[in-house]
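Yeah, one chain of the complex is gone here, protein chain that is, but the others are all in their spots.
So, chain A:
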Amino acid sequence: MLCCTSWEYIYSSSTTPHNSPQNAFVKGNYKKAKALHGRHQSKSNLRSCEQSLIVHIPGEALHLQRANKMQKLAIFRARLWLYRSFSSLSSNPLRVCVVGSGPAGFYTAEKMLKAHQQAQVDIIDRLPTPFGLVSSGVAPDHPETKIVINQFSRVAQHERCSFLGNVTLGSSISLSELRELYHVVVLAYGAESDRSLGIPGENLKGIHSAREFVWWYNGHPDGQNLDPDLKNTDTAVILGQGNVALDVARILLRPTAELATTDIASHALAALEESSIRVVYLVGRRGPAQAACTAKELREVLGIRNLDISIQESDLLLTPADEEELKSNRIHRRVYELLSKAVTSNPKDAGLNKRKLHFVFFRKPVSFLDSKDRPGHVSGVHFEKTVLEVVGPGKQIAIGAGEFEDIKCGMVLKSIGYKSVPVDGLPFDHQKGIVPNDRGRVLCDTSEPSVVEKGLYVCGWLKRGPSGIIATNLHCAEETVSSILEDLDQGELISSSALPKPGKDGLLQLLHDRNVRIVSFSDWEKIDSEEKRLGSSKNKPREKLATWEKLHKAISE
């Protein structure tokens, strides 16, 4: 009864405006109620307590019978929430480890903290810096996109959340160790490798994956050594026409004065300032109706100052299948319209500008050409022209047409998609490059009927493959977290007989024994302020510390 009284107390206080001074009161009471609740841990006790909560509300209880379906649902949800929040012993919180601090990791942590009041969430990342591709993928000239870092930082600073940087799954700690330490392990470590074309010459010098190039200009500590040669050629070919390809093209072609005030890595800015690249080919294996980019990125590329745009007008002709495809795809329709407009508004070969961007469609790479002057170095790409074949409703694929063509160039950036890498002990679908999963629950393998890896979940690019924007990971995290909550409700994850999991304490001990220097969120804040300090003298928002040494130095000072 005591317990119910205090609940009622919270209840009535909570109906006052949230910005009233009484809130402080509620806060104090919350602790009290929680303490009292400690004595009523069993499910049935909690239930009866909740029921009293409802029935004891003067006046309004009478109307309970008349509640419609929606309202009952609301009550049920509130109860479920209360039950979830207080059912697990506070001395035995739900230990959750999220691997990877990109959008998928942070959204998972945020949703988990919100949904389960006893969840302790530790986010580990192999880098000393958090935020994944928001920091090392999103282009330096897109600062607005990175604002989400504010939200993620607040999650990291939540009292039930910790960021543990410089901890690599697979080397600092194994998956089986993590699963021993935590009730729930959510893998959100993204995609740190590349799809390959599997064609001759792919290893020639001067050919890089877009991922490496992006890491290089974004100051990822593993990207610094790329050192692409931008001086010995005036032409680059970018394979693929997705948003990453457009990002990379923009960085190569945008006036460097405009990049100088972004957070682009200084080594990249210096190289771009001296770059002799003037012509960029953006090559797609399919047509303008299938281009993988989105309108915002395309609009931006088309608007680059002092840049000629070249698009073959004949490529814009639509087949009935294309028209059908465009009808049902708003993104592709708007991209196609922009490309069409660019053709009409850009006089062919205007030649007014020093830099030029060619959109090339219907070409698939067949091999890379070895340079005669500089053996071992790429000198061009051998393409086969393609035609599209309908393989399903709204789906056309490129097939070789038997005609070939070369484009000479001294640099190639392959932007055909990222790829995830498995760690030991993790089921992995090598063909799709993802972890087999059922709404985020890791499956033992791809066979039917599916068997679930208990307590192991996946989110983000590792779950869905390397596509989607930051916001996509929000919905992805919602799905994974709801699977976790369902499993908790089913009693799958914490059994009353099981020993408490050591969670973070156990992890810290283990990493200490292995001499792993953990980087906390406050360590990251040191890096952050050092980067901002260095940037401010150059009129940049930050100067990224782009080597492991510099990063470690910043936190040890």
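Just so it is clear, a contact is a pair of C-beta atoms (placed from the backbone, for glycine too) under 8 Å apart; a residue touches a chain by one contact, two chains touch by 3 or more; residues count from 1.
Basically, contacts and distances are computed from a predicted model.
For the omitted chain of this complex, the UniProt record lists the protein as "2Fe-2S ferredoxin-type domain-containing protein", which is one of "2Fe-2S ferredoxin-type domain-containing protein", "Polynucleotide 5'-hydroxyl-kinase GRC3", "small monomeric GTPase" or "Cytoplasmic tRNA 2-thiolation protein 2". When you scan A:R299, A:K408 or A:R517 for touch with the missing chain, the hit is A:R299. Touching the missing chain, out of A:K231, A:R305, A:K454 or A:H475, is residue A:H475. Per the touch definition above, the residue from A:R278, A:R334 or A:K550 contacting the chain not shown is A:R334.
Here the missing chain is touched by one residue of A:Q151, A:S176 or A:S193, and it is A:Q151.
For chain A, the residues in touch with the chain missing from this view are 7, 10-11, 13-15, 18-19, 23, 26-27, 30, 53-54, 57, 60, 63-64, 66-67, 70-71, 73-75, 77-78, 81-82, 85, 110, 113-114, 117, 142-151, 153-155, 157-160, 261-263, 294-296, 299, 330-331, 334, 469-472, 474-475, 525, 528, 541-542.
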